[in-house]
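Every protein chain of the complex appears in place save one, which is left out.
This part shows chain A:
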Amino acid sequence: MTTETMEAPAVAAPTATPPHPLREFWSYFSANHGAVAGLVVIVAVVLVALLADVLAPHSPYLTDTSIALKPPFWQEGGSLTYPLGTDPIGRDILSRMIYGARLSLLIGIVVVAVSIVLGTVLGLVAGFFRGLTEIFIMRLMDIVLTLPSLLLAIVIVAVLGPGLMNAMLAVALVILPHYVRLARAAVITETSKDYVTAARVSGAGTLRLMFKEVLPNCTAPLIVQASLGISTAILDAAALGFLGLGAQPPSPEWGTMLADAREFVLRAWWVVTFPGLAILITVLAFNLLGDGLRDALDPKLKRS
């Protein structure tokens, strides 16, 4: 154990060291301009949601029929007090959209969090125990996948009653199978690898194998699916809101705002245009982010 032998690898190391995983990830991710744009939009939406109380010029609930259906400021009759105009009962559309960002992000995050946790656990269980447990879980998920997603969500909401909570629950159930399948597939590929066998031989219990060994190695596909899942969740929850089955008025949820505005489409273009645009931009941003994450995290699909 002389100092020379200690030093030799230390000198050789810097050239051989791969870049830090995060740095490598960022170099791939930032090469994808769409993904970066998506990330920027998402950060902006998050900031708007967090600072809603500061940013919104008016209360999202304050009605004033004397200023009903005012057009946006650049049109005749509009004013900068209500930059994007007012809705049929005189609420400021911009303020409602700003508060709506809060709801939509909340929906996206809660729904995906619920189904990712539940889906991962079910997928791990299916992948680890195989046999009847697996068949039961996977068949159940196949059934959920067979039904058109919105139809299933509608049926669930129709049974539980309309409302934001029930709509979120319904959407979480509908997107659940994707996570179960991903987690199970990842578990099956991982469990045959040597490090799992090594852990098992050294006496690790099933729970430890599941959560400490295998799970960290199958997070990449789950992260990608989570980003795409948030966009689906926002879209489906807005669709339920639009059908009158999601968030209930006067809640400033974007889909619900569109439902309120539907009959005014012939008279006031702004009441329908802006909330939908907000949904489109947010969903698009999450899809772009998801695509970028997949390219950066999944080497198999890289540059295909």
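As a convention for this text, contacts are C-beta pairs under 8 Å (C-beta built on N, C-alpha and C of every residue); 3 or more make two chains touch, one makes a residue touch a chain; residues count from 1.
The rule we apply is simple: contacts and distances are computed from a predicted model.
Taken from the listed names "Cytochrome aa3 subunit 2", "ABC-2 type transport system ATP-binding protein", "Hydrogenase expression/formation protein HypE" or "ABC transporter permease subunit", the protein name that UniProt assigns to the chain not shown is "ABC transporter permease subunit". Note on the undisplayed chain: of the listed residues A:Leu103, A:Ile137, A:Ala172 or A:Leu258, the one touching it is A:Leu258.
When you scan A:Ile154, A:Val214, A:Ala233 or A:Leu297 for touch with the missing chain, the hit is A:Ile154.
Checked against the full complex, the candidates A:Ala68, A:Ile89, A:Ile109 or A:Leu140 give a single residue touching the omitted chain, namely A:Leu140. Seen across the whole complex, the unshown chain contacts chain A at 34, 139-140, 142-143, 146-151, 154-155, 158-161, 231, 235, 238-239, 242-245, 255, 258, 262, 265-266, 269, 272-273, 275-277, 279-280, 283-284, 287-288, 291, 304.
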